[in-house]
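Note that one protein chain of the assembly has been removed; the remaining protein chains are unaltered in position.
This part shows chain A:
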Amino acid sequence: MIRARGIRKSYRLAGARAGELPVLRGVDFDVEDGEFAAVIGRSGSGKSTLLALLGGLDSDYSGELKVAGKDLRTLSDAELSAYRNATIGFVFQAFHLLDHLSCEDNVALPALFRVDGKESKEARLTRARELMDTVGIADKIGARPGTLSGGQKQRLAIARALYHRPKLLICDEPTGNLDSASAAAIIALFRRLRDESGVTLTIVTHDPTIAAAADRVIEIRDGVVELAGGGEEVQA
């Protein structure tokens, strides 16, 4: 699913600390189809930077990055947008829901940017409700995201990420804002989704229990992948 070779990424800084800030200095790793991969590392090590590249939000890097057969750096803005729209799904630490829309409209947001084959409003709402049921918040249909608990918000965000049946879910510290009980429930949900639909998971986390549950752990240290293996190895 993912093949990364020699990924280098640096930020150009302005102002007092003007200059180049190298963050990734040659990252290599693979994630197989249907795998559950955890990305770990210290704060500031470049995990979010790597996810932004994987998610097609940033194509200013060097090296080779192929996701679902697409070489991301060569895609146009329209192609990258279609990729974000349907090939992958994003889940963020801060949920990033739109508070002025209903829960269903939040889930169906990707449908508004779909380029091939528009769906009717009814079809969109039906799909949104079905997904809310899948992630376990069917009782929140019609509510506003503002009225939901943290765990429910993250379930809603996951439902949105699943809207176009993506091949890959990219999650940046999805349990970082949750208490341990909610976090455990979200991890269970990820595993269930992977088992039921075969979606590939790439999850950035600080949470040792997530890393323990992963098929593969990718640790970033000093801009390179320090160790890549199964979750149990890390724990050991």
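Heads up, the rule we're going with is that a residue touches a chain if its C-beta (ideal position, glycine included) is under 8 Å from a C-beta of that chain, and two chains touch if they have at least 3 such contacts; residues count from 1.
Rule of thumb we're sticking to: contacts and distances are computed from a predicted model.
Student: Have a look at "Formate dehydrogenase subunit gamma", "FtsX-like permease family protein", "Probable DNA metabolism protein" or "3-isopropylmalate dehydratase small subunit" and point out the UniProt protein name belonging to the hidden chain.
Tutor: Of the names offered in "Formate dehydrogenase subunit gamma", "FtsX-like permease family protein", "Probable DNA metabolism protein" or "3-isopropylmalate dehydratase small subunit", the one UniProt assigns to the missing chain is "FtsX-like permease family protein".
Student: With respect to the chain omitted from the figure, which of A:G41, A:G55 or A:G151 is a touching residue?
Tutor: Considering all chains, including the one not shown, the answer is A:G55.
Student: Per the definition of touch given earlier, which of A:A94, A:A123 or A:A138 contacts the omitted chain?
Tutor: Residue touching the chain left out of view: A:A94.
Student: If I consider the whole complex, including the chain that's not displayed, which of A:A82, A:C103, A:I186 or A:L201 touches that chain?
Tutor: Only one of A:A82, A:C103, A:I186 or A:L201 touches the chain omitted from view, namely A:A82.
Student: Tell me where the left-out chain touches chain A, residue by residue.
Tutor: Against the left-out chain, chain A lists 48-49, 51-52, 55, 57-58, 77-78, 81-82, 84-86, 90, 92-94, 96-98, 100-101, 109-114, 118, 160, 163, 172.
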